[in-house]
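Note that this complex is displayed minus one protein chain, with the remaining chains in position.
As written, the chains take the letters A, B and C, and residue 1 is the first residue of each chain.
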Amino acid sequence: MYPVIVILWSVAALFCTAVLAVGIARRPTASTIVYGTSLVAASIALAAAFAHFGDASPASLALPLGLPWLGAHFRLDALSALFLAVVNLGGAGASLYALGYGAHEPLPGRVLPFFPAFLGGMNLVVLADDAFTFLLCWEFMSLTSWALVMAHHRIAQNRQAGYVYLVMAGFGTLALLLAFGMLAGNDGAYGFAAMRQSVHTPLVNTLVLALVLIGVGSKAGIVPLHAWLPLAHPAAPSHVSALMSGVMTKVAVYAFIRFAFDLLGGSDWWQSMTVLVFGGATAVLGVLYALMQHDLKRLLAYHTVENIGIIYIGLGLALAFQANGMNAAAALALTAALFHVINHSLFKSLLFFGAGAVLTSTGERDMERLGGLIRRMPYTSFAFLVGCVAISALPPLNGFASEWLTFQAILQSPELPQWGLKLIVPAVGGVLALSAALAAACFVKAFGITFLGRPRSPAAEEACDVDRFSLTAMFGLAGLCLLAGILPGVVIDALAPATLSMVGERMPEQIGVAWLSIVPVAESRSSYNGLLVFLFVAFSASLAVFVIHRFASRELRRAPAWDCGFPEPSTRTQYTAGGFAQPIRRVFGTLVFQSSERIEMPPPGDLRPARLQVQLRDLIWDVLYMPLAGFVNAAASWLDRFQFLTIRRYLGLVFLTLVSLLMMLAVWL
Amino acid sequence: MDRFVLDVAHLLAASLVLISFVQLYQRRLYALLNTFALHAFVLACSVAWQAFLQEAPHLYITAGIALVFKAVVIPVALHRIIQQLGIHREIETVGGVGLTMLAGIALVALSVVLMLQVTTEADRLAREDLAFALAVILLGLLLMVSRRNAVSQVVGFMSLENGLVLAATGAKGMPLVVEFSVAFSILIAFVVIGIFLFRIRERFDSVDVLVVDRHRGERL
Amino acid sequence: MALIAGLLAQGLQMALVLLLAPLLTGFVRKIRARLQRRLGPPVLQPYRDLYRLLRKEAVLAENASWLFRVTPYLVFAVTWVAASLVPTFASGLIFSWTADLIAIIALLGSARFFLALAGLDIGTSFGGIGSSREVMIASVAEPAMLLIVFSLALVAGSTQLSNVAEFMASPEVGLRVSLGLALIALIMVGIAENGRIPIDNPATHLELTMVHEAMVLEYSGRHLAMIELAASMKLLLYLSLLACLFVPWGLATEGASISAYAVGLSSYIGKLAGGGVLLAIFELAVAKMRVFRVPEFLGAALMLGLLGTLLLFLSRGL
Partner (left out) sequence: MISMPNPLALILLIPISAAALLAVLPGYRATSRLSILASLLTLVAALSLLVVDRDSPGSYLLVDDFNIVFVVLNTFVGFTTSVFSASYIGHELATGKLTPLYLRFYHAMYQLLIFAMNLALMANNIGLMWVAIELATLTTVLMVGMYRTHQALEAAWKYFILGSVGIALALFGTILVYLAAQPVVGEGLNAMTWTILIDRVAEFDPALLNVAFVFLLLGYGTKVGLAPLHAWLPDAHAEGPTPISAVLSGLLLNVALYAVLRFKMLMAGNAGAIAAGPLLVTMGLTSLIFAAFMLYRRRDVKRLFAYSSIEHMGIIAFAFGMGGPLANFAGLLHMVMHSLTKSAIFFAVGHVAQVKGSQKISEIGGLTVTHPWLGWGLVLGVVAIVGLPPLGIFMTEFLIVSSTFARSPWLAIPLVLGLIVALGALMLRLNSLAFGEPRGSIAPAEASYVPMFAHLALVLVAGVYLPVPLVDWFQHVARLLG
């Protein structure tokens, strides 16, 4: 009871801040005030969420708002507490970062009011306990984030992004609305409690799950509904991008879990199979698209798509196990998914903060015009590097821990009775491994091209490190990434109540295990100890350093790069982002992007430079969205003639309607 | 007595429908106007007859309005307009006249079928009157839709309205009938004045929609 | 007491992999040379090289960043840890459960990650070539490896190397098609990962054909030494992986007697020697392939892994 009230109050505080911000937006101190308050509010809510972690008993509360005969219901159970923690952690981080970053905002009036509102909206979605409140907050969240995407509205690209975003969001909301309609039934029982009680026919179950997959997927960025995401997330100011990518997509995941596990209470095995397939496709396509980007923020946005895919693989596994009554395995898979949710919210926010720092200090998002920043912005680059290692699922950081758990869940698949699942799960595992490897490749590129090498533009040469607040935020998140990586057991135990409430089972207690290692099923099957790995690596590295510097040489000479004896002063000879990705594009590109290369080689003696042109096509756009737009266009132009009829023709329409109705009467009665 | 009374009422109503057909048949404006005058005159008779057998004196007013206003004033006014605006005397029909007649017959059939479904407790006279009135209304609409010429469309509208009055008077003890007929007369006056004011020669849409829409920027 | 013994055994293994690695490299080189009718460098040459490199001053490009200097030690440390987590002469060592096979692969992955970054750090074209090709190869090799792990884990019911090894040693394994496929796939992946012919030529001097060597082109002195050592440890790691998975005989079990350890040690060295000879022969038998053939090569490995997994279901009728 108590934490709910605290959180609702902090949300109210956020909304008040939003209203206040409209008034004071022009003041120079505005951004400090707004982000300061959001930081405080988010931290309080975070504390409240943590406070509720302990007790499994859900606390609920009803306000006389929303649907008059129903009221607005809020409920804080283990799951929502977990996601509240994610939301507010991200929110606090973003606010802290924005305390410094927000000062560079050219149009504060278009950001300040919406940021707290957005944050509050996300909190409410996670708390909502009836269909109306849920959708209200859900769509409100989309609306405010749309406003933030439109903040820099003079750039046509952003306007288009905002447009696509809002339409997709509306589409998703309508899908969810239909799902709720199905669940609520004829007499409109919109309360979640009622929906939990009611039993659904398989048809309803399937229909709802499909609609939810569409509605939630359009927000989370499931392929093929991801189209808006790489447009909209980069368009917003970086701290908002961090919120959208790191947190809002997680709210979507929350919605899916709430529907699939809580309201529907499980599903058939073949349904879980579709979830698995979509998750796998999303993961691998997302990372492949990311590899082809050279806009830093867009690359990160595409990686969000990939990670959502990984999360959905976990969820699909959990559904599959649950459908076969293997609740322990389901708990393992669900834990993996939730763990990845936390991790992704951490390192994706961190990475977007880094991208924002680069943006502020160089004014560039295009990696082809960056480079060598590691010398100009050491701190930022270090934090960013940590994020890169984490998202590439490399030990001993947190990204690996969650993916390792997912693999462990996949290894449970032989016990599944259905052949379809038996065969598809290992394939999905392969896909997961593929996307992990590609992610590593992609972040070698992202970090290497952006921060390493030599500056590719004067802007990159003059870059300098960013303000304290931003750095604090980044390093805080980096530290959390490391902690979650070397102490995964703690996180897993924290997730236990949520899994318990969703699949009625939990992973074995991890705190007790010797040396703080994690044992998902049994010692004999598999175990991993991030702490020891970290310590060993640190120990042996420092040992090597010590020994060598002590007994062998320690002197160092700086000299021009050797480069096989032909050092080329021009920075143009470095590898570019496009060049770096070329081998992978050769391998996968022809299949996925229909990529085509055209080489213009001028004849000898001609002084024109040779050109290599690469064309990448986004199949999803070509196959799905363009035809749709074309259809709407055609229908609109065809119907448009009805604007230009003569009065007699309009009368004719009336006459025909009348006669046909009368005929109907005459015939039917 | 009532047998005869009913037959007369019946006869008048039926002849209204007949005249509507004649209107559909007309090819020349003046002839059309004359038939309309006849239409209005027959309506006046029928209303008067109703007034007589319903002992409803106020209906005589309606009859009077019909007689004076519709049978005389309006046709004359339209004659004037035709002369002044020099409107073609020929009427261009949309489908051929034959087609229109066929459609008209179908409409009459439709209205009769509809009204026969009415259970008999509503008295017989009202029922038949109603069938005829519905037919007249539909025929009037048909006239409006099937003629490209403004004046004939006005005529169509007026015969439609005659059908209304027929129905209204056929309904026993219906209040406000007079008011309705007055209101409609005003309406019609508006229409006629409108035609005169806007100098609508050939058709309603001679206020050339194309030009207007370009001007509105709705059409490129 | 037992704890101390365990720690000793673990320490012995760490020292062993560290010391044996250069020897293995030298041995393979020697065998290759002999098979080519060359005299070849002495077997201990790698130790001498390392020694010399360590004594030399390190020459660093002007614009090299801290990352460039940290990487060698990091790579070395990570590889060392990974290598010493693979059972060599004994299974079930005290820290063997620190990381299972998946984690070990991932550890090698992080080593590669930093090496690739180092390749980009100076901003030379060759470093770029090296890194981009390396990550391309890895992006296919890792999934293949994972699938191999799957089929092994499905057989042994564990990803814990010691347990897998013990299971493999036990009679109930029997002869399985999928294990054969896994073996072949693992060999292919190992070759790719260690940059041996036909994927890459560790001894090449044609920069354009290099992958691994191109990445580390700018390294010198002690840094280079670290990387060389790490490379040879990686080779050792893969050989001992093959050994403990597919020829686990003679492997001393947990808390065995000293003699058992001795047996395990000698048999381990024997396996390494055998593996080295086979590797040398194989390398002589094939020619290096174009870079863009590599994905097909590894794709084959991937398919084999997947096939192995699926066949497993059929054979076991799970």
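We take it that contacts are C-beta pairs under 8 Å (C-beta built on N, C-alpha and C of every residue); 3 or more make two chains touch, one makes a residue touch a chain.
Note that this is a predicted model, so its numbers are computed, not measured.
A.B. asks: Considering the full assembly, with which of the depicted chains is the omitted chain in contact?
C.D. replies: Per the touch rule above, the missing chain touches A, B.
A.B. asks: In the complete assembly, which of A:28, A:64 or A:603 touches the absent chain?
C.D. replies: Once the missing chain is taken into account, the touching residue is A:64.
A.B. asks: Can you say which of B:74, B:135 or B:160 touches the chain missing from this structure?
C.D. replies: Looking across B:74, B:135 or B:160, the contact with the absent chain belongs to B:160.
A.B. asks: Thinking of the whole complex, not just what is shown, which of A:599, A:636 or A:667 touches the missing chain?
C.D. replies: A:636
A.B. asks: Over the whole complex, note the residues of chain B touching the chain we left out.
C.D. replies: That gives, for chain B, the contact residues 114-115, 117-119, 121-123, 126, 130, 133-134, 137, 141, 144, 157, 160-161, 163-164, 167-168, 171-176, 179-180, 183-184, 187, 190-191, 194, 198, 204, 207, 209, 211-212, 215-218, 220.
A.B. asks: Just checking the interface: what residues of chain A touch the absent partner chain?
C.D. replies: Against the missing chain, chain A presents residues 64-69, 72, 131-132, 135-137, 139-140, 142-143, 150, 153-154, 156, 159, 162-163, 166-167, 170-171, 174, 177-178, 180-182, 184-186, 188, 190, 207, 632-633, 635-637, 639-640, 642-643, 645, 647, 650-651, 653-654, 657-658, 661-662, 665, 668-669.
Here is the rule we use: only the chains that are shown with their structure count from here on.
A.B. asks: Could you find the chain whose CA centre sits the greatest distance from that of chain B?
C.D. replies: C
A.B. asks: Between chain A and chain C, what distance separates the C-alpha centroids? Give it in angstrom.
C.D. replies: 35
A.B. asks: So how far apart, in whole Å, are chain B and chain C when each is placed at the average of its C-alpha atoms?
C.D. replies: Chain centroid spacing, chain B to chain C, equals 100 Å.
A.B. asks: What does chain B use to touch chain A in their complex?
C.D. replies: Against chain A, the touching part of chain B is residues 94, 107, 110-111, 113-114, 117, 138, 141-142, 144-145, 148, 153, 203-205, 209-210, 213, 218-219.
A.B. asks: Please name which positions on chain C make contact with chain A in the complex.
C.D. replies: Touching chain A: residues 54-63, 65-67, 73-74, 76-78, 80-81, 95, 97-100, 102-103, 106-107, 109-110, 112-113, 116-117, 119-129, 131-133, 135-136, 138-143, 145-147, 150, 153-154, 157-160, 163, 207, 217-218, 221-222, 226, 291-292, 295, 302, 305-306, 309-310, 313, 316, 318 of chain C.
A.B. asks: Quick one: in the complex, what on chain A touches chain C?
C.D. replies: Listed in rising order, the residues are 371-372, 374-375, 378, 385, 389, 392-395, 400, 404, 407-408, 410-411, 414-415, 419, 422-423, 426-427, 429-434, 436-438, 440-441, 443-445, 447-449, 452-454, 515, 517, 523-529, 532-533, 536-541, 544-545, 548, 552-553, 555-564, 567-568, 571, 573-575, 579-584, 586-587.
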